[in-house]
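Input: one structure, supplied below.
The complex is shown incomplete by one protein chain, all other protein chains being positioned as in the whole.
On to subunit A.
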């Protein structure tokens, strides 16, 4: 484009027809096309799930896997999915926020930079590797801790036991998931923490605040919505994580809050991955119906996150 006058630029920015630029028309077409494709894909996935789940939804109870109604089949899986993701978030969020604060405000620059690279690197590790690590290293290593939890905190329903001898428990799965979502939450919160207006931070320090007080009074309030949205991003990944759960978790029970035993409910995603190859007929439809539930849960989580963030922005 040769013209540099302001009207031209504005019309380009507004998306109006640029004068004589074939490149612009192509670009505009491609960008619009990309947007439409994404929406169409989303709609297509939703449609596929509903259509393929429908036979299971309308089927009579005795034809379904488990011989009970569809809800009785999907509910334990949903419960397992939610509990695994929730505990993962409970572990990961404080850890991620602390790491992000360390990088943005505590560590000297020459440590902070390589450290943030390393954290990003965690996100690049494939989930199957996390799964193998969980079953081969973290699981066996946690056996002593699980035993200790049962002996000392056994009065809590979470640590009722009997403690697993292999460590293939919900708590270990949640820990693996926490490590997997840690890089996402850390990266998002760190970049926002770094944006905290300098004058606010300096003002707090000038008023005699210690570093912790300065962070508590300026950085954390400023980054609150970022922490929430990052957590929801992490939660989304934890809800849908398949491979790591499928490899690590010992699934032989129904709904239980016991996090350290062998009898755990499966998660929706892991159950689909493990059962799909051996399934046929209506069982496949039931699996897809559980996938539909996962889809819905993830949508709800994301919409809730958006609402929370929007409310935060207005204040």
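Here is the rule we go by: a residue touches a chain if its C-beta (ideal position, glycine included) is under 8 Å from a C-beta of that chain, and two chains touch if they have at least 3 such contacts; residues count from 1.
Assume contacts and distances are computed from a predicted model.
The listed choices are "Phosphate-binding protein", "NAD-dependent epimerase/dehydratase family protein", "Succinate--CoA ligase [ADP-forming] subunit beta" or "ABC transporter"; the UniProt protein name belonging to the chain that is not shown reads "Phosphate-binding protein". Among A:122, A:205, A:274 or A:308, only A:274 touches the chain left out of the display.
Among the residues A:119, A:251 or A:268, only A:251 touches the chain that is left out of the figure.
Interface note: of A:72, A:98, A:118 or A:165, the residue touching the hidden chain in the full complex is A:165.
Taking the complete complex into account, residues 135, 139-140, 162, 164-168, 246, 250-254, 261-263, 274-275, 277-278, 280 of subunit A touch the chain not shown.
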